[in-house]
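Next up is a structure, given as structure tokens.
Removed from the display is one protein chain of the complex; every other protein chain stays in position.
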Amino acid sequence: MNLTRTIVAVLILALLVALPFGLGQYGYYLMAIVMIYAMVALSLNVLIGMGGQISIGHAGFWALGAYGSALIVTKLGFPFFLGVLAGGLIAAAFGALVALPALRVQGHYLAIATLGFALFVQQVLFEWESLTGGRQGLFVPRPSLFGFELRDDFAYYYLLLAIFLLLAWITGNFARSHSGRSLMALKMSSVAAECCGIARPKHIIIAFTISAFFTGVSGALYGHLLGHLSTETFSLAISLSFLTMAVIGGLHSRAGALLGGAYLALAPELMREFKDVQMVIYGVTLILCVQFLPRGLISVVERVWTIGTTPHATR
Amino acid sequence: MPLVEIANLSLSFAGLRALSNVSFAVETGEIIGLIGPNGAGKSTLLNCISRIYMPDHGTIRFQDRDLNSRTASEVAAEGIRRTFQNLELFREATVRENVALGLIYRYRTSLLAELFALPSARDNQRGALKEADQIVAEMGLSEWANVLVAELPYGSQKLVELARAMAGHPKLLLLDEPAAGMNREESRRVAETVRRLRDHKGITVLLIEHDMRVVMTVCDRIVVLDHGEKIAEGTPAEIRRSPAVVKAYLGDA
Partner (left out) sequence: MITQLLASGLALGSVYALLALSLVLIHKATDVVNFAQGEMAMFGTYACFALLTKTEFPLPVVMLAAVPLGILLGVATERITMGPLRSAPPVNALIATIGLWMIFHHTAGWIWGYDPVRFPSLFSPEPINILGARVAQNSLGIIAVSLLVMVLLYLFFEFTRMGIAMRAASQNRRAAQLMGVNVTRISLIAWGLATAVSVVCGLLIAPLTFLDFEMMLSVLLKAFAGAILGGFNSLPGAVVGCLVIGVVENLIAAYVSTAFKDTFAFGIIIVVLMFRPQGLFTREIVKKV
């Protein structure tokens, strides 16, 4: 069992390494976007898949990461890597701040708070012209590594892949850790978990903070890829798209996060002709997925895989 | 000094009195039975102790400290563990995992160590699983260790819940109808287990039970509730003779 898992992981990795060859500039860019989105999907795996909490404001954390890193690199002259890390940490701090008040109440308050938060962040970034450039936006330097600028998205893609793998590894560790399992226990039955000595507020704050950190890192990396930030990017629509891709890819699997990232990055390319209805299609696929494939597209892949490899499977 | 001291506890839901001025104490090492007709407020009382409900009035002291300002998880961590009337298991998890979740709060490392799978975190995970396996074995559940709890028969699920409570090294164990839905032989075994836990581990037990045979054989003292009020308290022999108790039970029938 463990062996097949390793083989699958190696195969996926080989595919990810080989994929960009021969794709051309735009292909590299798209592949980079896949990775950036997949990091957000990973963050929603932690929050929704393990924590059972929902956020419709991840654009807010994405924006904080992007603007945070851009400003720290341009205004303070920090190196790119530290900028990205700082972007993640700023987002994480705000993640904890948003989760804190909503925790005292059960139910959907946290989701509502995240919605308000994302709109608030977008507006502050827009109004605070002296810092963020407001309407004009903000120029962001290209990523650089040890003094070398990664001018090409081909090279940047491999850096993004490495960061994605790092975050995926952390996610896996978290899922096996006591904190992660406490979080999943709270999702299964919060009453039972609390009566086992597991503190609900603490673990939901942890989930929210990790999730916001991943998203902030992704946003920071995205800003350096685009080279220019404007507040319109961080709209409600992108929050909702994030949610869609995470659910469609699969909320309980790191490979699912990758699939979700690919969906969100590539679907617009395939749906060029019906640009107007693209979001409608997202909405429809989201509902169909929740109804018929609650574990996401990856569950189909897994099922096909198990049928192919273990004919005597009992379950 | 009693282990638990309940004083003037009252709670109402939407104007309906669930508990009214209930007071009694539990000494260390005692097995106390909580009986009364349906809707007498027994489970509500347990829920107040484990801080799922917040009482309107009155205090609950545990080891001479007030519980009202604490959360459910803090109370559990201090050594008050419980089972539930309608089972609150982690249904999508295995027996072993259920028991492990009952004790992992005692195995803490820093979050960073966990995220980067440092040796300290991995040692912790191994330690917790080892202890869980021990408890699973003690409760005679080893055969089912890797089975999803939802697939076990009802009686065994109750046992898993008890094992999970035991995993917390409780000082006080709250059992909400441990013998419900069991046949005569099984209830006898439950009674034996409760006795054994007290005799060998010194655990204080507060249990709700409808099976009078279990209550009368296992309990040192009994508290009787009716319509949210305490109507009697005493040894099993005293309770059997109490006219108030007879009236409450027969009056209902």
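Order as written gives the chain letters A and B; numbering starts at 1 within each chain.
Please note the rule applied: a contact is a pair of C-beta atoms (placed from the backbone, for glycine too) under 8 Å apart; a residue touches a chain by one contact, two chains touch by 3 or more.
All values reported here derive from a predicted model rather than from experimental measurement.
Of the listed positions A:Val8, A:Leu23 or A:Ile54, the one in contact with the omitted chain in the full complex is A:Ile54. Per the touch definition above, the residue from A:Leu76, A:Leu270 or A:Ile287 contacting the chain not shown is A:Ile287. Set against the missing chain, the residues A:Ala9, A:Ala96 or A:Leu236 yield one that touches it, A:Leu236.
Residues of subunit A that touch the chain left out of the display are 48, 52, 54, 56, 100-102, 104-109, 111-113, 115-117, 119-120, 123, 127, 191, 236, 240, 243-244, 247, 276-280, 282-287, 290-291, 294.
Everything that follows uses one rule, which is that only the chains that are shown with their structure count from here on.
Residues of subunit B that touch subunit A in their complex: 50, 52, 71-74, 76-77, 81-82, 84, 88-93, 97, 100-109, 111, 114-117, 121, 124-125, 128, 164, 167-168.
Residues of subunit A touching subunit B in their complex: 170, 173-174, 176-182, 185, 188-189, 191-200, 206, 210.
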